[in-house]
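All protein chains but one are shown in place.
Should a chain be cited, it is by its letter among A, B and C, assigned in written order, with residues numbered from 1 in that chain.
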Amino acid sequence: MTQIKNIGLFTSGGDAPGMNAAIRAVVRSAYYYGIEVTGIRRGYEGMINGELFSMDRKSVANIIQRGGTILKTARSEQFRTPEGRKLAYDQLKRHGIDALVAIGGDGTFTGARIFGNEFDIPVIGLPGTIDNDLAGTDFTIGYDTAINTVIDAVDKIRDTAESHDRVFIIEVMGRDSGLIALRTGIASGAEAIVIPETETNIGALCERLEKGRKDKLSKIVMVAEGDDAGGAFEIGRQVKERFPHYDTRVSILGHIQRGGRPSCMDRVLASRMGVAAVEALRDGHRNEMIGIIHNEITYTPFEHACKHVEEINPNLLKIVEILSI
Amino acid sequence: MTQIKNIGLFTSGGDAPGMNAAIRAVVRSAYYYGIEVTGIRRGYEGMINGELFSMDRKSVANIIQRGGTILKTARSEQFRTPEGRKLAYDQLKRHGIDALVAIGGDGTFTGARIFGNEFDIPVIGLPGTIDNDLAGTDFTIGYDTAINTVIDAVDKIRDTAESHDRVFIIEVMGRDSGLIALRTGIASGAEAIVIPETETNIGALCERLEKGRKDKLSKIVMVAEGDDAGGAFEIGRQVKERFPHYDTRVSILGHIQRGGRPSCMDRVLASRMGVAAVEALRDGHRNEMIGIIHNEITYTPFEHACKHVEEINPNLLKIVEILSI
Amino acid sequence: MTQIKNIGLFTSGGDAPGMNAAIRAVVRSAYYYGIEVTGIRRGYEGMINGELFSMDRKSVANIIQRGGTILKTARSEQFRTPEGRKLAYDQLKRHGIDALVAIGGDGTFTGARIFGNEFDIPVIGLPGTIDNDLAGTDFTIGYDTAINTVIDAVDKIRDTAESHDRVFIIEVMGRDSGLIALRTGIASGAEAIVIPETETNIGALCERLEKGRKDKLSKIVMVAEGDDAGGAFEIGRQVKERFPHYDTRVSILGHIQRGGRPSCMDRVLASRMGVAAVEALRDGHRNEMIGIIHNEITYTPFEHACKHVEEINPNLLKIVEILSI
Partner (left out) sequence: MTQIKNIGLFTSGGDAPGMNAAIRAVVRSAYYYGIEVTGIRRGYEGMINGELFSMDRKSVANIIQRGGTILKTARSEQFRTPEGRKLAYDQLKRHGIDALVAIGGDGTFTGARIFGNEFDIPVIGLPGTIDNDLAGTDFTIGYDTAINTVIDAVDKIRDTAESHDRVFIIEVMGRDSGLIALRTGIASGAEAIVIPETETNIGALCERLEKGRKDKLSKIVMVAEGDDAGGAFEIGRQVKERFPHYDTRVSILGHIQRGGRPSCMDRVLASRMGVAAVEALRDGHRNEMIGIIHNEITYTPFEHACKHVEEINPNLLKIVEILSI
């Protein structure tokens, strides 16, 4: 049992729904185990600038249902330099912080890994990103909420698509991964899904759209922003070029996908992981990311918790083909 | 009491939430008064092409809560010509239709007015558009749902804006009118609102943004798509130009604003208007749009029910200034 | 122009969505006009106990979208006594408060009227109640959100009702008024509506249910809690008694109707009224409730702003009959 006195807690990278539930869980469980928590605003940037403040149970009251992160988040150029990290470490010492919990994604853990190697301070990470693209956990905090936000939007667009017999090219988040596009495409009955993991063939896409039109004129095409064919606008342009008679529209869902009240699954996931982070520090874990795999808590060293483009389950791609006929 | 035997019912122009509730109300009340209803698909285009079918009570079961329009909608070039309108009239006669109910906006009623003058058939219009820009009614069907959809989206964006201290330029619908931007801007606590009814001064906008930053870095600017300054992307570009240090983002809400389950107010509005349309035809009304003003049913001749850019209530603009400080 | 230096602000009676938007508007507009605001927790009870605290712009940041009231609310027996009111007045003097803004319903304004007559302090009221049962305004803050919450719930129940061919007796709020039941009944396509304003005849209700079953077995009956026939359980009991072969279920929506994110209309209503309250005090108004009638700000003396059971619009009742066939 390692004696931890004061945990520094921060969020970093893109915000994700459920981060507040994780913050609450870390603060409450630390209190339960007699450990103090110091909140750090704006991630590594705030750590360097000394935006630190003491948190208690009440600082996390009534936040479990709120999107975003009350600790705010930011990118930090300074932290990429040894000087910056030294400044950060000095701030932590000044505030008596002897352990860190970092909530974020790939970039957050890269910073944590370097920092944890340079200085003698245990760091535990929680996967907070809507992209669900991290090795070491079945789900990341925010993913389930984001895909529900997407299908709410697509259900609305479908109303208009069917009323006007339109073809909608809808772009969702996913720079390197088609996970969001694939899941939400299946869930919203999309006629086609365009993702970076598979080579995009506009010709085949157009054939597919044309074939189905004898039964139904309105179509939904889900596009991951990082697709090799170049995003929804470019795909829409090419579809219009081939089929000028289609009433083709493009919709970029954009930033609404990051916000909103977290889903039940994300709140439970974040709550479990937050408690596990504090218990991991007490048990002497360091420089690992908490995950949940097959419903069990897991610990993945930061060097392996980096972003990994999971192979897309071919069965899911086949399901799209089967169900969209 | 005019003897009406068979009402032709159609939707035209952009779809709006609540159109299905209006369709249901027309069909059910016609049945109540012993009048048949013939559904016409795809508006004037379907009228010309003979996409007509008989409707009964069951054809409108379980649609009151659905967005879009089960009758579909389309634009029609052909109907702009005397020949096209003659073809349409012949189709109506062939199906024994002796009255029309048209659900749509400005363009729909222009067509109805011309048609009603050329041929001896009474036409009653229902205001179905999210823009709420028609003379002769306090509210159009779809407006209340659309503004609720907008604030749901802005609440989500606000989560991200605050977490990252970002300035968001959000574009909402409104080619000629700032009504949606103004109402939703007040309702989502926007720091500034940019609408076509008022001359847009980017300099003043930037001063306003800069002034408030001592208290809060994140800002929401609501922009009506038809603003004279040129939409959210252009305004975002100019803000970035002046304040490169801002983390400025642009979000176009787009098509999600047209869809979704109608709000309670829109369902009641559509239901009342649908019943009033059938009763108006029985009472001998013709070539008028049904409206509700101060909670009373009104009848406005089509020539006056055209789109009118209402003067923006200056008190509302002042409220934005007062509350965003 | 009356010189107001410090406004005491409180909420009282049942909470309603939009109260926070009104609180925000009062605080921000007071700041705009150079007036201080003192928050009073738990209504009259907190006024007596001295639960007062100074509010500034930041105390109302990020609350416009939140349900409930950050000032909390409570009933106060003590305030019904002259001694209690004297204690309250002394607290106000002690904190330099020279005006009050009270957000609540009928009971709140009764207390305000008596207090405003006993002591020389101007009081302005804002109508905050989901019941929409106050004279002097078209809508009260919270009503629009509540009816949307109800139809969301009924849409869900309808899914189950149709899948099982069930008859659902659904009770909604409304002790003295059927406004919520009537509006939401129309909006959710209820087959029958049972409200206190009309004498309830179970025999007629059952005939109505039986008649429609040849077309559709599932039914929705909306009941206002204050109905003379005795609420949903009693009505359900009598329906089961007459028609044991029906699969009859009772659902009491209850407390979910008070909460939730306020609708766009409620946020705008609350924002306008909050600003109007501060401006009214500056203009020398006292002991009046702010209202909005036909989109114009109105001022109603507290003695007339009491609960009044508006006559139900007979056209709306007829619409239920017409549309549920």
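The rule is simple: a residue touches a chain if its C-beta (ideal position, glycine included) is under 8 Å from a C-beta of that chain, and two chains touch if they have at least 3 such contacts.
In this text, all values refer to a predicted model and were calculated from it rather than measured experimentally.
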**Request:** List the shown chains that the missing chain touches in the full complex.
**Result:** A, C
**Message:** Using the touch definition from the top, which of A:R41, A:R113 or A:R261 touches the missing chain?
**Reply:** A:R261
**Contact residue for the chain not shown (choose from A:I7, A:L92, A:L134 or A:I147)** = A:I147
**Message:** For the chain not shown, which residue from C:D90, C:E118 or C:D165 touches it across the whole complex?
**Reply:** C:D165
**Message:** Which parts of chain C face the unshown chain closely enough to count as touching?
**Reply:** 11, 15, 17, 42, 66-69, 72-74, 149, 153, 155-160, 162-165, 168, 249, 251-256, 258-260
**Asked** Residues on chain A that touch the omitted chain in the whole complex?
**Response** 21, 24-25, 28-29, 31-32, 57-58, 61-62, 64-65, 138, 144, 147-148, 150-151, 155, 158, 162, 183-184, 186-189, 215-216, 261, 263-265, 267-268, 271-272, 275, 294-295, 313, 315-316, 319, 322-323, 325
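In this text, only the chains that are shown with their structure count from here on.
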**Prompt:** Among the chains, which is located farthest from chain A on the basis of C-alpha centroids?
**Reply:** C
**Asked** If you average the CA atoms of chain A and of chain B, how many Å lie between those two points?
**Response** 35
**Whole-Å separation of chain centres (CA-atom averages), chain B against chain C** = 29
**Asked** Could you state the distance in Å from the CA-based centre of chain A to that of chain C?
**Response** 39
**Request:** Please list all residues of chain A that touch 2 or more other chains.
**Result:** none
